[in-house]
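Got a structure for you, written out below as structure tokens; questions coming shortly.
For this depiction, one protein chain was excluded, whereas all remaining protein chains were kept in their positions.
Right, chain A next:
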Amino acid sequence: MTNATIQEIEGIDDYWGPAFRSVYEGEGGHEAFVQQLDERIQQHDKEIEKLCNFYYQGFIDSIRELLQVRSHAEELHAEISNVDANVKESTESLCTRAEELIRARRVELNIASTIEKMELCLPLLTTYSKLKSQVEAKRYYPALKTLEQLEHVLLPRVGPYKWCAQISADIPRLRQAIQDASMADLRDFLENIRTLSPQVGAMALVQTQDMLGRSLANIVKNKKENPLQSIESSGPQCPHELVDFSPLHRCLHIHTVLGAKNDFVQYYRAQRKQQARLVLIPSSGNLHDSIQSMKSYLNAVLGFFILEEHLLTTGAGLVSKDWLLDTWSMSVTKVASTLRTNTSLITDPTLMLSIKRQIVLFINALKCYGLPTDPLPLLLQEMAEHYTEVLMQRWVGIFRDILDNASFSPIEVKNQEEYDAVMDTFPCDGDEMETQPFPRKFPFSSLVPAVYVQVKEFIYAWLKYSAGLGLGGGRRAAAARHSASLLLSRSFTGCLSALFRRPLPLMQLVQIIVDTQYLEDATSFLYEFISNITGSELVTTQAAGSMFQAARDDAEKQICDNLEKKVDEFLDLENYDWLLVEPSGQASSFVTDMLSYLSGVLTSLEQLPERARVAAVRAATNRIATRLRNLLLDPGVRQVSSGALYQLDLDVIQCEQFAAGEPVPGLREGELLEHFASLRQLLDLITGWDWSSYLHDIGIEGGKYALVTPRDAATLLEKLKEAEQKSSVFSVLKKNERDRRKLLDTVLKQLKQLQNQDG
């Protein structure tokens, strides 16, 4: 029993409860058990001792060995430390190297990748610099191409670098700069052609002139004279070659590339239109100052449009036909009006001629370049009219000179030479004169040949204008005839009329009338002359008979005025004593003087046409009659004695004698006497004291005193009465005198009544 329990306890590691219980409950109780336990412990101790004894040696050996290992270990430790130090020493440099290597490797790698990147960038940069240099060199078109490449090919390829961004940002700026620069170029170009276009125009005009003068003969002649000329000439052949259009084309390309072609075309046209406007305003202000300014004006205009026309033909759409024609039509009207205003002020015919030549040339050049010339031919016509005006004005001056210096005396030639000189200048019928001895006398004055020659000169000058206008000979001749007769009938006649403004001596007037007749007769010679030089048929339709009629009328009127004035002067000398008792029985001296003067003058007017002489004598006679009658009825004369009346009657008789004597041929019989009729009837009535018939016949046509008005009769009767009263105021009247006085009063009363009835 106890043994069992111990075994149990030893056998079981846990759950020792039942073992403990058996201990307590078992026989011997717990002492038995402590005993057993002790036994057991002793047993174990013996076993431990046996065991220890058994292992002791081994233990000692082990310790010994351990000690040995210990020293060995120490040795080893030292050795290892040593080695470790060595290793440490040698690896240290290695490590640094390795690190260096690593760094170098990394650098190398970096370099490689940089190079790679750089290689990508390089074309961009070179292109960029190329671009810069192109821009610098103003080669804008390639620059734009480069720019394009840069923008679309190169830049995307390269990464998003800051500088790339900068370049990209630069691109529009550059583009703008290029556009600006090309615009600047265009402006330069425009400026350039502005200065060049006159040269272009000038060259074109020269060529046109050459072309117009071109004929087979001329060409042959030129070839003969300068066989090398055509080869040698190396200058521009066409006018537009004077201008370098490349900036313009470049500009156009640039704008095309920039996609702004339309804008550009618009801009160009606007600019040119503006230039056209400038061109159309004459630079020198007054074109009529000199031909040079006119030339340069036309050159500029022509040059301008030649260039435009050239651009039209070279295409590129810069200039369209419509635009060109539109601009041209605007310009040509302006040109025409400018020329019109300027030429209208010209007074120099030579200048006008050269201007006309220029305009004709201009028109021809325009035709060559296919531009319509429309209002210009009309302008030439207007100018022709103005030219005629100017010439006429000039010739008015010439005529005025001729007239101012004219002697108005018939040409007298002393010898054959002088005679021939006159006959050479003026066509007249010399048959009669040939036989006369020298000195011979022409019927006309030097005025006639002088004017004739001047009219010829005028025709020459006039025809100069119509030359080269492409008019036919017939039309030219007709126009020339018209102008020549206009010159004579208007300008010359005007000068003559001006001459008449101041009183002229009779002789001048007579000679003028004679001269105008000769000039008129010479018109047919002038027409012949015109047809000769224009090479047209002779036209003799126009009868120029009354060309100078106005002038002749003026001259005749002046002659009449002249004579009337002389008559007045004579009558101003009248010296009537209105209270004359007894008439002298002789005409007053002023009357006899006057009548002898008049007959003298009238005989010296022999050369005058009959009409003029008749008019003159009529005017003079009428004046005398009027003045004498006025003298008698003058209210300033209060009294008229019968003596004075008889004296006046005597004077009137003298005048009537003169009138009846037919002082000039061509008068109606008794015509001049009619002027004195009313005065005669009045005098007869008073001196004949024939009141009864007067008062009886009054109001009856064809009565003896039909021309005496009651008023006049009364006036004169009153004067007589006054005079008689005065002379007999103190004397006693005889009976018959009283009766006479009574009769007088009655007549006077009746006359007054008649007067009142009329009035």
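Basically, contacts are C-beta pairs under 8 Å (C-beta built on N, C-alpha and C of every residue); 3 or more make two chains touch, one makes a residue touch a chain; residues count from 1.
The rule is simple: contacts and distances are computed from a predicted model.
*Asks:* What is the missing chain called in its UniProt entry, if the choices are "Cyclin-dependent kinase 9", "BHLH domain-containing protein", "Ras-related protein Rab-8A" or "Signal peptidase complex subunit 1"?
*Replies:* Cross-referencing UniProt, the chain left out corresponds to "Ras-related protein Rab-8A".
*Asks:* Which listed residue, A:F408, A:F500, A:F548 or A:F676, touches the chain dropped from view?
*Replies:* A:F408
*Asks:* Please pick, from A:L391, A:A587, A:V614 or A:V664, the residue that touches the omitted chain in the full complex.
*Replies:* From the options A:L391, A:A587, A:V614 or A:V664, the contact with the absent chain belongs to A:A587.
*Asks:* Tell me which residue among A:Q657, A:Q725 or A:T746 touches the hidden chain in the full complex.
*Replies:* The one listed residue touching the chain not shown is A:Q657.
*Asks:* Decide which residue listed in A:L595, A:A616, A:V708 or A:V747 touches the omitted chain of the complex.
*Replies:* Hidden-chain contact among the options goes to A:L595.
*Asks:* Looking at the whole complex, which of A:D14, A:E31, A:D572 or A:E669 touches the chain that is not displayed?
*Replies:* Final answer for the missing-chain contact: A:D572.
*Asks:* Would you write out the residues of chain A that touch the absent chain, in ascending order?
*Replies:* 404-409, 505-508, 510, 566, 569, 572-577, 584-587, 589, 592-593, 595-597, 600-601, 603-604, 631, 634, 636-637, 650, 653-654, 657
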